[in-house]
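We show some of the complex, not the whole, and keep each chain where it was.
Each chain carries a letter (A and B) given by its place in the written order, and its residues are counted from 1.
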Amino acid sequence: MRPLFREIRHNPLLWLLAFVPVVFVTARLKPEAHTLLFVLSVLAIVPLAALLSHATESVAAKTGDAAGGLLNATLGNLTELVIALTALRAGQIMLVKASIAGAIVTNTLFMLGASFLLGGLKHHVQEFNRVSARMQAGLLFLATVALLIPSAMITADSATAAFTQTLSAGLAVLLIVAYALGMLFSLKTHRELFASTAHDDDGESPWPIGLALATLAGVTVLVALVSEVFVESVQKAADAFGMTPAFVGFIVVSLVGGAAEMSSAFSGARKNRLDLSVGIALGSASQIALFVAPALVLLSYFIAPTPMDLQFWPGAVVMVIIATLTAVLVTNSGRSAWFVGVLILMVYLIFAMTLYLMPPRAME
Amino acid sequence: MRPLFREIRHNPLLWLLAFVPVVFVTARLKPEAHTLLFVLSVLAIVPLAALLSHATESVAAKTGDAAGGLLNATLGNLTELVIALTALRAGQIMLVKASIAGAIVTNTLFMLGASFLLGGLKHHVQEFNRVSARMQAGLLFLATVALLIPSAMITADSATAAFTQTLSAGLAVLLIVAYALGMLFSLKTHRELFASTAHDDDGESPWPIGLALATLAGVTVLVALVSEVFVESVQKAADAFGMTPAFVGFIVVSLVGGAAEMSSAFSGARKNRLDLSVGIALGSASQIALFVAPALVLLSYFIAPTPMDLQFWPGAVVMVIIATLTAVLVTNSGRSAWFVGVLILMVYLIFAMTLYLMPPRAME
């Protein structure tokens, strides 16, 4: 346990772990204080996600170079997956869908844009590996296109509920198969293409494998418990802050769920290792489309009151497409400067503004 | 005639030619056996298309290097053009439109994806000429965009039939002019850009020009006759197999019509000559948009019961755009590996699944 405590002592972000017990106590004593519970659960999820991240990296360090980048992406998505599963069990399907679309948008626009901006403020022009960035952006494009096809095909007239549900379930199976083949590709047959994004040696020594696995398991349970408080309180807290449900699912849940990955991506950008940032951002977004979303569809048959389909609200489809095309375009040149980051962040800001101002009925 | 028979003896695919007389006999004796006739006509069209292909290559070998790639693309599209003309004369305009959109999608997604997969299973990473692939993908993008503009512009409100028809006819003329200029470009002024895709020397010796031209003419007539059986039987056979009309036009007709080109593209990919595969796939798709589609519009004024316009069903527009953007993106890096092929094929599979499941009313 000593490496765990040393880590906590050195990383101020982890001091927020103190909020974990506070959340549980408050939820027991004041179950009606939704706004307070919302704020506390956000403050508790962020360090838990960071801890998950470090544990995953430690496991990755043992399993070899190539798995690192992928596992690194999985961690943030583990947090998101747990939050989404909690929302699914509570029957909040709209929140789940908004958080899937929002996670793709936030990873590609906010994570990539802020990385370019933060890196660009320190380095005049940053170069990154164009070839692997292009391949990753191409995979992301295909992954998100596949995810969005049902939404694009289903016009108001044709959308019989049965058709939509069958198509979504079939699609989920196809996406999971593609994800498994993608693992084979990036971890086995073509691992050298993804090698540059893999090792994240921040001078942090990896934990022993036993501690890492125990932390992974324990923290996942904690995230699940805190997520329950978060999901219960988020809608009512949103009302109190004047936020629309779309804004909460798209922006708030995604930023909270992705906080740990973002800190890795940003620190990579500051160190002029933009390959790492691009790999985390695009890899994580691809994984949401190819793994998290279909897993939620399939699991919804077992744990949700009604099964979830993959028909997204048209505005969300547009945002995801724009985000993906932006990722494709900005990584195409293999170069970046601060203003590119500003423009990408501006697109994200406009999305956030639109969702914040949008009349709630509009996204049904 | 001897080279023709030698070719047939050596190529097992051509043994299917035995089905050509079987089709005609069956159509005479059992005109109501739609499912049987459908299967037989498919089995007969595939070797005829292959024969057309070889004859075209032989003509190409005489006319010089540069014309090869283009004529190679024309062959598959000759089959498709003949099938579409037969459907047009039968007044099946929806089938014709679906087969136009489907041919573009099948050429770019299925032909390109399967080439990447088949090539990638044999070769670790395949490189192809990025510069010419990009130019061809750019031309394909512009060609399909031009083809789709009327569909994108015509909203429900504005679509007076007269406006749609005038716009489609004007557009058809513009596209044909662009096609003619494109011939000038690729065969005359800039033939060196297309040179690498041209010579397809499979060790097959070209036929004498007289035999080649006679085969071209004779086989085209046979394709036209078999197409009549195919078009008559396809809809009823589709009902028997539980296939929607959209699925038949988009997937079945396109795969049957493009079978010969596909075998060239796939064999190129296996031989690590991905330039050839990319050239056939993108060139053929461009030609559908710039030549086949407008030719059908203009010919429809003479041979069809009612003239055809270029307003496609919205789902088809989305699929064609996605297919074209996919072609642009995956050829951008100039490199390929098997997983890229898997993802492209997955997008195609999702399209096919959507069309298969879709309630028939939805595509009107």
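Rule of thumb we're sticking to: a contact is a pair of C-beta atoms (placed from the backbone, for glycine too) under 8 Å apart; a residue touches a chain by one contact, two chains touch by 3 or more.
Being a predicted model, the structure only gives us computed values, none of them experimental.
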item: Total identical subunits in the assembly as filed, 2 in place; value: 3
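What we mean here is this: only the chains that are shown with their structure count from here on.
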item: Subunit B residues touching subunit A - in the complex, by the definition given at the top; value: 124-125, 314-315, 318, 322, 325-326, 329-330, 332-333, 335, 337-340, 342-344, 346-347, 349-351, 353-354, 357-359, 361-363
item: Subunit A residues within the subunit B interface of the complex; value: 131, 134-135, 137-139, 141-143, 145-146, 149-150, 152-153, 155, 157-158, 160, 163, 166-167, 170-171, 174-175, 178, 181-182, 185-186, 189-190, 193, 328, 332
